[in-house]
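Dumping the structure here so I can ask a few things about it.
A selection of the complex's chains, in situ.
Chain nomenclature is as follows: A and B, assigned in order of appearance, with residue numbering initiated at 1 for each chain independently.
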């Protein structure tokens, strides 16, 4: 079953601020990428150790420090010390499975998002925590695994496409968030296609299997809504509150992200309504079919049971049964049978069963 | 299946502000119409190139620049440069399928609406994006295809009917929005008639087909509500906030539009309730009918099965069956059968089945 509980509780009773990584431990090495850029230049380099990476930061440019893999506590702690990040924030970066949120600290903004992807093998939605720490001309991004989701943004920085090189780290944060949110649409489209296929299948031949799939799909949408809903609030706060680290002009772009989130939430609700409608449709189709099956049974039984009774009567072995000796007795019985059948057919017609 | 996802996501990862037309590409040529008017004069002209059109604007009059077809990026970009329109706005004009919204910029107001129409062939609601850019004495309107929806307004300007020539571009914006919203009523009326027909059909003869139609209609209403709901918010902001480009007197007119939107939303909800009620009615009618079918079957079976058994008994070939030799045995069996039938009928009457 899809787990609805986050894995936070596994540290029940432990002191807050204890830095233990919680979540599925990935064996992959932590990869640190530093990307310094300004309007006219950019340097990009992958590092093995955090010391080298921190040394590579050029404070005269905008820096994007991306960390793939959050299981190495030592690295995160070192980053925390270097950038003066609160222990609670570090804890949230470690303990993946956080609810999306925005937290304002004195010298930085902390944002948690969920990157969703369809798990091909298990036909389920997978979730990965992305943490962003936004400082004045620096953005730290933490991902659970190494992925190429942010590759198009790196490409835009490299090629200087669009406005990204002319803008500060808040715009970079916007670009990352926008990418994460846009990926939800991809998932929604896959779900939409699956629902469409299910609905066509349902209309052609409603089977119990369709119901199981509808049930499973509803569960996935429940999970999706639980993931997306808090993001709405996060982005809404970014556009509503005047955060010192977000330039008002970048705020305009976040308004755009907010529109997308609203559309995603709306679409999830619509899908849930559609699935509910399909379940209702399935049940009423089933009722209709049961009703039809019953009618067939009833008609057959109602026609044959009485005439079988008549045949039974004249199969009795009584000594004195005058009808048996009549010349036209047998023909009369057939006549009676035909009469009964005709009457019953008239009755069914009257009842609109045929 | 009706698509519930907008087509925004297809540009995932692209830089915002990239001007690519998203939406079904229409081959029709872009048509540009310029209409200058004041209380006592008006000029109207269609142009092939945007340069000619821009040259035709008379700044001493109120100007309505209407563009039919938004797939020609070059034209839109040129307009954007000429009127100093933000790249995000231009993007929204291109990427049709936007959620209705109102955005306030320094020097203009940007409004997105959905024009709905019933697609005759596919029996579905079609949607077309209408973008309005309101400046001081200028209104730009962008439609996806060439339509004659706004023809009555052009006629009113030409003939000088009503107040339209005496008012500024904000009133023109109101007139366009009012026309778009009034068209929703036309769609609602068609839906209302279809529901009425469905309901009559349901009450006369509930079939599985009716259920399928109810299901499809619910889907259309879901879609309609998704289209109309955000407009409510847009118009509400126009009436609530003191926008510098909307004269307070024109605000009174928008209050009227708001009333209409509320009525539309109310009516959609009522229709949904009515359809839900019809589904419930269908199911209970079906249950009632199944119950009746069952009763018929049960009565027939309950009456004939016992008496068939009796006939079966005296059809046995035992050597020693004293009843078979009795003079009135056969008559006695008939007596017994009649007795059983009468008793069972009494039982059914007691159970109120007949």
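Simple rule for what comes next: a contact is a pair of C-beta atoms (placed from the backbone, for glycine too) under 8 Å apart; a residue touches a chain by one contact, two chains touch by 3 or more.
Being a predicted model, the structure only gives us computed values, none of them experimental.
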item: Where 2 copies are displayed, count of copies in the complete assembly; value: 5
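To be clear about the criterion, only the chains that are shown with their structure count from here on.
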item: Superposition rotation for subunit A onto subunit B, Cα-based, multiple of 5°; value: 70
item: Subunit A - residues contacting subunit B, complex; value: 152-153, 156, 161-164, 178-179, 182-183, 185-186, 188-189, 192, 195-196, 199-200, 203, 252-253, 255-256, 259-260, 262-263, 266-267, 270-271, 273-274, 277-278, 280-281, 283-285, 287-288, 290-291, 294-295, 297-298, 301-302, 305-306, 308-309, 312-313, 315-321, 351-353
item: Of subunit B, residues touching subunit A in the complex; value: 1, 3-6, 8-9, 12-18, 86, 88, 98-99, 101, 103, 205, 207-208, 211-212, 215, 218-219, 222-223, 226, 279, 282-283, 286-287, 289-290, 293-294, 296-297, 300-301, 304-305, 307-308, 311-312, 314-317, 321, 323-330, 333
